[in-house]
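What follows is an incomplete set of chains from the complex, kept in their original frame.
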Amino acid sequence: MSRLLELWQTTGIVQMTLPQLLMIAIGLLLLYLAIKKGFEPLLLIPIGFGGILANIPGVDIAVGDGILHQFYVMGLETGVFPLLIFMGVGAMTDFGPLLANPKTLLLGAAAQFGIFSTLLGALYLTDIGVFNFTLQQAAAIGIIGGADGPTAIYVAGILAPEMLGAIAVAAYSYMALVPLIQPPIMRALTTVEERKITMVQLREVSQTEKIIFPLLLLILVALVIPSAAPLLGMFCFGNLMKESGVVTRLSDTAQNALINIVTILLGLSVGSKLGADQFLVSSTLGILSLGMVAFSIGTATGVLMAKLMNVFSVHKVNPLIGAAGVSAVPMAARVANKVGLEANPNNFLLMHAMGPNVAGVIGSAVAAGVLLQFAGG
Amino acid sequence: MDNLLAQGVELAIFGMGTVFVFLALLIAATKTMSAIVLRFEPEVVSPTPDAGAHNGSALDQGRIVAIISAAITQHRNKNKQ
């Protein structure tokens, strides 16, 4: 009979704490949003499910020898998973629109203002005593504004691993919410006339330019900001495999089997950081709020930069594509296209917005390099 | 040695017991779940796979923050006590 009691003590019913139950509910919510609302399901299904597993009491899954903790140690502590995903994303990226209109790179630069202003916001909230973030933590929160999942996970894994769960959840949730967050800001900062601007047809780009560009980018990174080289190096490597056209089988694997395997393992690893003790802390509220601010500011500065460029430029840019500079590929470019069509049903901005969109990936990787260089040391 | 056999008997009884209890609970839970689903969703609907379209509403976003806030508040209050 005492043995039966002992058995009863091992059940989850007895061992589960309320915070764990709440985290399981949050995991289920993430799964609901991913499955029924289409919120970045490729990441949020593994993250949400991993979050549930991480809150099952009485068994080591996300700690010790547990499998999720092993995945975490293997791939997130080392940075291997986000870098391999970045390689795969590189192999899926087409720099054509960017090469056809390189000045849109400036839009990708401007949108990174969201990162740094959020960093300042986090430090200000610390200064006035609302939160208590270190410089590293503030930098990791800021990077949410880069709207780029693997970059955010890579930086948070180095600068603030204790916040990795919340930062990844915020980054992917807000990337999914781009169609809700961006349009009001875009409309508020532009006139209808500006939104109607049609842009000149993009020129065709030769294969040679596409092959050379990732190498050019890599060498510039090596010369200017080496600390961004792991991220942008893997990105450029993936892109070169694709554009070279001579290693199709490697490029296909990088875009399919490999990135899929790593996505599963990365998602579960991130989920392992959704344990109640780490996630149900007040800083999570700060991360979620500041992340939203970061997205909004990045959107705004992207749009404003486009307007500024139009002051000096002959070929006008539709300022809506500036919002795509936050990255969130390809969602933000689609949003720019959609808002543009509202103003002018014949104005297809999608390809024009792809330039700033991928520029935003480069921009936030460079910003990540600066943060790792100065906050990581 | 006899002690080992006794442990084994105990383990066998509790083991089979747990297996039966668990699967019986699963039967009950499954039947309940199916009944609820079929009430709200009488016809078999096949979902559109890999839906690219985003159906999120502002509500969802509010809901995340609200639920997480509530969870954190509750957790902090509990820890204070």
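Going by the order they are written in, the chains are A and B; count residues from 1 in each one.
Everything below uses one rule, namely that a residue touches a chain if its C-beta (ideal position, glycine included) is under 8 Å from a C-beta of that chain, and two chains touch if they have at least 3 such contacts.
Quick caveat: nothing in here was measured; it's all calculated off a predicted structure.
The full set of protein chains in the file adds up to the formula A x3, B x3.
We adopt the following convention: only the chains that are shown with their structure count from here on.
One simple way to say how far apart two chains are is to compare their mean CA positions; for chain A and chain B this gives 30 Å.
Only residues 10, 14, 18, 51-58, 60-61, 63-65, 67-69, 71-72, 74-76, 78 of chain B touch chain A when the two sit together in their complex. Only residues 3-4, 7, 18-19, 22-23, 25-26, 29, 33, 36-39, 173, 176-177, 179-180, 276, 280-282, 284-285, 288-289, 331 of chain A touch chain B when the two sit together in their complex.
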